[in-house]
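Let me begin by presenting the structure, written as structure tokens, before commenting on it.
With one protein chain removed, the remaining protein chains of the complex are shown where they sit.
Chains here go by letter, A and B, matching the order in which they are written, and residues are numbered from 1 within each.
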Amino acid sequence: MHEKVLIKEPATEKTFRDTEDYYFPAYPQEPPHYPLSKTDEEEGGNFFRSEDMLVNMGPQHPATHGVLRVVLDLEGEKIVKATPYLGYLHRGVEKLAENMTYQQFITLTDRMDYVASMLNNFAWVRAVEKLMQIKVPERAEYLRTIIAEMQRIIGHLFWLGVQALDIGAMTVFFFTFREREILIDLFESLCGARLTYSYFRIGGVDSDLPPGFTGKLHKFLEEFPAKIEEYDTLLVQNRIWLARTKGIAYISGEDAINFSLTGPTLRGSGVYYDVRKAEPYAAYDKVKWRVPLGKSGDTYDRYWCRMQELHQSSAIIKQCLEKMPLGPIMAEIPGMTMPPKEKVVTEMESLIHHFKIASSGMKVPKGEVYCGTEAHKGELGFYIVSDGSGKPYRVKVRSPSYIHIGALDHMSRNYLIADLVTIFGTYDIVMGECDR
Amino acid sequence: MFGGYLPSNYLPIVVFIIIAIAFGAGTIVAGYLVRPKKTYPEKLSPYESGMKPFSDARTPFPMRYYIIAMLFVLFDIEVVFLYPWAVVFNKIGLYGLIEMMLFIAILLVGYFYAWKKGALEWD
Partner (left out) sequence: MEIGLKILVPLIEISVVLGIVLFHVAYITYFERKILSHMQDRLGPMEVGPHGLLQPIADGLKLFFKEDIIPAGADKIIFSIAPIIVLVPALIGFAVIPFAKESITIFGLTFKPFITDINIGILYIFAFASIGAYGVILGGWASNSKYALLGGLRAGAQMVSYELALGLSIIGVLLLSQSLSMVQIVEAQNRIWFVLLQPVAFVIYVICAVAETNRLPFDMPEAESELVAGFFTEYSGMRFSFFFLAEYANMILVSCIAAILFLGGWHAPFKFLEFIPPTIWFILKVYFILFFFIWIRGTLPRVRYDQLMKFGWKVMIPLSLANIIVTSIVLYIVRG
């Protein structure tokens, strides 16, 4: 008997916004075959009369967040179709991973989403740990949570500044960078780098918090709500901002799921999905926090979600700082994780392990693993195929920016060019991650 | 030439226009002598975000702009009528006031017609 397979219909061309269907006649299956003359076939077949203007937006454009290229089909200023073209920042990160040990690849994940490198590190080490089934010590889990949430705040601040700048509110950009600077200074004291941190290690983290770190962080967290208020006064109490964000780039929860959007972009449509809650990792299940959900699925709701996440992130950090136990920050599994430096210089076995891991990689079991981590943009996942050697056989990155771009056409149709820049902003795309 | 009336007040304006044009043209000509002139096809191609343009930019554009221009002409005529009326308002009294109110009322009828017809909608 034929089994009934329940597959959700993919989002159709028609949404509530399209009152007329003027793009392409919808062909459910094969397009009907019209015999073409030979010359016609060479020319590319039939096409329809159109008064639209085809415009390139990007790769060299001040508002496309790097090198995204979108070919716009414009009718006056209205977007009839928006086709993103990717790959202008493709560096072959996935392929490079195949020639690197698992430990070495951490530095390359920094270069993917350079706005929030820590979260990339986190996603990668989590995937590798899942593959190797390493249990990370508790203090390291708390440290990771604190750092990841700090990075989430940085990412959201960056997003807020850029989104506001795209809409024309220049001052917010500088204000958010002021706060971002404080956190980046903290990261600098933590691991020496300001942009590409490589702080996470497989099995733990690189170092414990430096002296004075918690004090500064507490001070920041105390001042932060007032700063969020400041952004809100500049934006939410501003009618122009509301007019530019409310009802713009609407996407229904169902469509958002079908486009596999994640993160605030999905939660803005009211879908409750957060990897931190769905399959808790690190210390997220040990602290109290809530997932902000939007109602109407427009740019404003996604903005609201992210602003609330700033509050939630600070709450998580505060609780983690309180609850964080003392203890080791690296798992010690011989042959799998790097032994600590003190042991390397004193013990023979550790020296050998260190040498083995550094030269030929870790002992990784054969198998495949997918592990998603909630980055500030959405679910950042790594799919690793291991053949049992020290280097991954194949790595696939599920980058939220890339997935979100898939919904660009759907979300931008029938809006104006001016709204397109808000839509780039609302995804929070970073081309380094999108093209990898 | 001006029926015996020489608008000497306007003479400085003519002089100013000439000087302003001379300033503009002079700066460009002077710049021509010192600026570099190294052109190649890529530099001369129109900007389209770093890609080759799809087509000529001189394509038909929507009627919307044309309607706005027509409405503008109508209303601008009204503004032109209002200026002299405002200046002599004290002299022409009630008659002038009612006259202009009627004029504005007629224009408002047209304005609301255009509004209802959707000429002022952008989408």
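Everything that follows uses one rule, which is that a contact is a pair of C-beta atoms (placed from the backbone, for glycine too) under 8 Å apart; a residue touches a chain by one contact, two chains touch by 3 or more.
What you see is a predicted model, and the numbers here were worked out from it, not measured in a lab.
A.B. asks: Considering the entire complex, write down the shown chains that touch the omitted one.
C.D. replies: A, B
A.B. asks: Name every residue on subunit B in touch with the hidden partner chain.
C.D. replies: 8-13, 15-17, 19-21, 23-25, 27-28, 30-32, 34-39, 41, 43-49, 53, 56-58, 61, 64-65, 68-69, 71-72, 75-76, 79, 82-83, 86-90, 93-94, 97, 100-101, 104, 108, 111, 115, 120-123
A.B. asks: In the full complex, which bits of subunit A touch the chain not displayed? Write them out.
C.D. replies: 53, 55, 61-63, 77, 164-171, 173-175, 178, 234-235, 238, 240-241, 243-244, 416-421
What we mean here is this: only the chains that are shown with their structure count from here on.
A.B. asks: So the centre of each chain is just the mean of its C-alpha atoms; given that, what is the distance between subunit A and subunit B in Å?
C.D. replies: The mean C-alpha positions of subunit A and subunit B differ by 48 Å.
A.B. asks: So in the complex, the part of subunit B that touches subunit A is made up of which residues?
C.D. replies: Listed in rising order, the residues of subunit B that touch subunit A are 48-51, 53-55, 59-62, 64, 123.
A.B. asks: Can you name the residues of subunit A that touch subunit B in the complex?
C.D. replies: Contact set of subunit A toward subunit B: 51, 53-61, 64, 69, 71, 75-76, 78.
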